[in-house]
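Accompanying notes for the structure given below.
Missing here is one protein chain; the remaining ones are kept as they sit in the complex.
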Amino acid sequence: MSEFRPTLRPVLGTKQAVSSATLKLSPLPEGTIIHVLARPGEQDMAPFLESLPKAAGHAVRPVSPGQWFIVREEQMPHQEMKSLFAALEPRATGVDQSHGRVRIRIEGKMAARALSKGTALDLDPSAFPVGQSAVTLIGHIAAHITRVGSEAFEIIVLRGFAESLWDDLARMSLEFS
Amino acid sequence: MASLVPCPHCGQRPKEEFTIKGAALTRPAAGADASDWFDYVYLRDNPRGAYEEYWHHTSGCRRWIVLTRDTVTHEVAASRDAADRPRSEART
Amino acid sequence: MRYSAFSVLLNGLRGNRNWASAWRQPEAKSHYDVIIVGGGGHGLATAYYLAKEFGITNVAVLEKNYVGSGNVGRNTTIIRSNYLLPGNNPFYELSMKLWEGLEQDFNFNAMVSQRGVLNLYHSDAQRDAYTRRGNTMRLHGVDAELLNREAVHKMLPFLDFDNARFPIQGGLLQRRGGTVRHDAVAWGYARGADSRGVDIIQNCEVTGIRLETGHVTGVETSRGFIGCNTLALAAAGNSSQVAEMAGLKLPIESHVLQAFVSEGLKPFIDGVVTFGAGHFYVSQSDKGGLVFGGDLDGYNSYAQRGNLATVEHVAEAGKAMIPALSRVRVLRSWGGIMDMSMDGSPIIDRTPIDNLYLNAGWCYGGFKATPGSGYCFAHLIARGTPQETAAAFRLDRFQRGYLIDEKGQGAQPNLH
Partner (left out) sequence: MSSYRLPKGGLVDRKAPLSFTFDGRPLQGFAGDTLASALLANGQMLVGRSFKYHRPRGILTSGAAEPNALVTIGRGGRTEPNTRATVQELYEGLAAQSQNRWPSLDFDIGALNGLLSPFLGAGFYYKTFMWPAPLWEKFYEPFIRKAAGLGKASYDPDPDSYEKSWAHCDLLVIGAGPTGLAAALTAGRAGARVLIVDEGSLPGGSLLSDSATIDGKPAADFARDTSAELQSMPNVRVMMRTTAFGWYDGNVFGAVERVQKHVRDPARHLPVERLWRIVARHALLATGAEERPLIFGGNDRPGVMMASAMRTYLNRYAVAPGQATAIFTTDDSGYALARDLEAARVDVVAIIDSRPSAGVDYRGKARLIREAVVCRTKGRKAISAIEVHRGGRAETIAIDALAMAGGFSPIIHLACHRGGKPTWSAEKVAFLAPSGLKDLDLAGAAAATTDLAACLAEGAAQAKAIVEEFGWSCPPIVLPKVEGTEGTHASKPLWSIPGVKGKAFVDFQNDVHLKDIGLAVREGYSHVELAKRYTTNGMATDQGKLSNVNAIGLIAKARGVSPAEVGTTTFRPFYTPVSFGALTGPHHGHQFQPVRKSPLHDWAKKHGAVFVETGLWYRSSWFPRNGERSWRESVDREVVNVRQNAGLCDVSMLGKIEISGSDAAEFLNRVYCNAFLKLPVGKARYGLMLREDGMIYDDGTTSRLEENRFFMTTTTAYAAGVMNHLEFCAQALWPELNVRLASSTDQWAQMAIAGPKARAILQKIVDEDISDAAFPFLAAKEVALFGGTLHGCLFRISFSGELAYELAVPAGYGESVADALMEAGKDHGIMPYGVEALSVLRIEKGHVTHNEINGTVVPADLGFGKMVSGTKPDFIGKAMLQREGLAAPDRAQLVGVVPLDPKQSFRSGSHILAKGAAAALENDEGYVTSSAYSPHVGSTIGLALVKRGPSRHGEEVVVWNGLHGESTPARLCNPVFLDPQNERLHV
């Protein structure tokens, strides 16, 4: 069946974006997410990851000590990913999470207020500035939050929970939509 | 504090983001005799006051941490990553 | 003074001026045959049965606070004998049988009310587990019924049968299970023991255990030294602290378990119901409050208070089980300190010190076990041999590998 072309089925494909003057909730394309795990004792690899030649158009998100996500809008070809993984060794291991995790964007004046209905993070810009990431519970679902703009957040969640989290975020946004 | 837990990596986080294992004891060496193992697995000092225990930031950074917490006031005196060996390996 | 309808009538007509004190406030003697540490339910029950069943009356119960100031006054008042393992079930059934005759026995109305305990199941696996449990009960002659969804619906139509995340498939029912007015249990045993000569000494904290050549000679207390031939510890919640005074380290952790009561309501729910898809169990007191609880906070604690995360966790399970609870208001929450043992089952045994006896590790089985625990502990102290239904509650079972692990969670107390 070498003529068969498998088709991607985005998990939030059927979800309608929530949009109002003060809040916008939208699914991000299922592009590339690579989980980078440094070996124990390895020093901060963020600069190295930022500098990766292949990293053009990538963003690096801290996850936890010695762990990062590399994210980008487009899918990464198999070979390109293989060579990226090779470039990481032996300092770190790369694990493909492009399908294991899904990205959602929530932005607008009320985005932080809406998120506060789920997370205990203090989202005041003084405590959670642009570029900062954290893994936290949103309601009952664990997710990775990054402030990507003064009033914009990117949320990364496990694929299996993506629909539930989306529905929760939509409910949390109701007041502002 | 058992309401907000100071994660050495993530700062103050709510209890529900964590999984609690219990007494932070040092696992005996492979060849240790049965009584050491029994002590490690089953016996607890269960003190009133300062207590070292393992918490896991399950819905956060997923690191295991060691909290030094008071079992009467719930105040947390210290919090460190479990991989950072305590000053003394001596079992309490 | 014996309590009866007549005595209530008579004293009522005399303006209730002649009621005697329910128990004396004696000064401690210098020496007793038996000293029991802990004036909670188990300690008082032990004293009561020592005096009544085994004729040992030169007994003191030492309580650091007031009678019943521990978990006997801080629980959700449930009694049941629906245990899974042969090591547990006969003991809790003995306790149940004692509950059934208790009030006439100690002449105090503790409002023993057998309105049934129903454990809901939501999956085939839970159903099978309850089938196994129910059959253990039946094998021991304990009443048990496995209800299907329809039968549960008929019994409790207001549970969530329409919109549940984890639909109710049925439940395991023990009709003889129910509730008891918790404080009255402590008071009834205290009054019963006192009337048989036991000295109940409140505000008397044990600060040390005096040992001579591996033998207990007495206890140091906030009221001075008191000697004894036999020392019996029934200080659940603080077992580790008291045992440490004798140099013993126990397979026990102290954890806080919260309980709650709602505003008073006209009859809303009759028996006890436990949720199978979350941590929630509820009954309604004779006063009208819904009394409910859930899971441990999960951390070691000696503070009789918990935190909000657990409160919300319990409330969520409650409304998931009974949607109509939504507008019912919760009045008060409190915490009890559980003696959580390493396999979830209790200890009633001798100790390496020959005249020191231990009653501990009740986890949250403590209240329902009160009469059985008192009787079996008294039996052990009086006869030197374990009462047959409590024979498995050995202190050395952990070391020897004969565990009684109902939940199969292993050596992690906060999971039992």
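All chains are identified by letter, namely A, B and C, in their written order; residue positions are counted from 1 within each chain.
We take it that contacts are C-beta pairs under 8 Å (C-beta built on N, C-alpha and C of every residue); 3 or more make two chains touch, one makes a residue touch a chain.
Since the model is a prediction, treat every value here as computed from it, not as a measurement.
Trainee: Which chains here touch the chain that is missing from view?
Mentor: A, B, C
Trainee: Decide which residue listed in C:N109, C:T207 or C:T385 touches the omitted chain of the complex.
Mentor: C:N109
Trainee: Against the chain that's been left off, what residues of chain C make contact? List them.
Mentor: 3-5, 7-9, 12-13, 15-17, 19-23, 25, 66-69, 73, 86, 89-90, 101, 103-104, 107-115, 122-123, 125, 127-136, 138-140, 144-146, 157-158, 160, 163-167, 181, 183-184, 187-188, 202, 262-268, 277-278, 284, 286-288, 303-305, 307-308, 311-312, 315-320, 323-334, 397, 399-403, 405, 407-411
Trainee: By the contact definition given up top, give the residues of chain B that touch the hidden chain.
Mentor: 1-4, 12, 14, 19, 21, 24, 27-28, 30-32, 34, 37-38, 40-41, 54, 56, 58, 62-64, 72-74, 81-83, 85
Trainee: Considering the whole complex, not just the chains shown, which residues of chain A touch the missing one?
Mentor: 1-11, 30, 35, 37-40, 78, 90, 93, 95-101, 116-117, 119-122, 124, 127, 139-141, 158-161, 163-165, 168, 171-172, 174-175, 177
Keep in mind that, in the parts below, only the chains that are shown with their structure count from here on.
Trainee: Count the touching C-beta pairs: is A-B or B-C ahead?
Mentor: B-C
Trainee: Rounded to the nearest whole Å, what is the centre-to-centre distance of chain A and chain C, using the mean of the C-alpha atoms as each centre?
Mentor: So the centroids are 49 Å from each other.
Trainee: Could you work out how far the Cα centre of chain A sits from that of chain B, in whole Å?
Mentor: 31
Trainee: Could you grab the centroid distance between chain B and chain C? Build each centroid from C-alpha atoms only and quote it in angstrom.
Mentor: Centre-to-centre distance between chain B and chain C: 29 Å.
Trainee: Chain C: which residues touch two or more other chains?
Mentor: Residues: none.
Trainee: Out of chain B, which residues touch more than one other chain, so two or more?
Mentor: Touching at least two other chains: 14, 16.
Trainee: List the residues on chain B that touch chain C in their complex, please.
Mentor: Residues in contact with chain C: 2-3, 14-16, 20-23, 38-39, 41-48, 51, 53, 69, 71-74.
Trainee: Considering the complex alone, what residue numbers of chain C touch chain B?
Mentor: Within the complex, chain C touches chain B at residues 240-241, 249-254, 297-303, 306-309, 313, 342, 398-399, 411-414.
Trainee: Across the complex, what residues on chain B touch chain A?
Mentor: Checking each residue of chain B against chain A gives 4, 9-10, 13-14, 16-17, 58-63, 81, 83.
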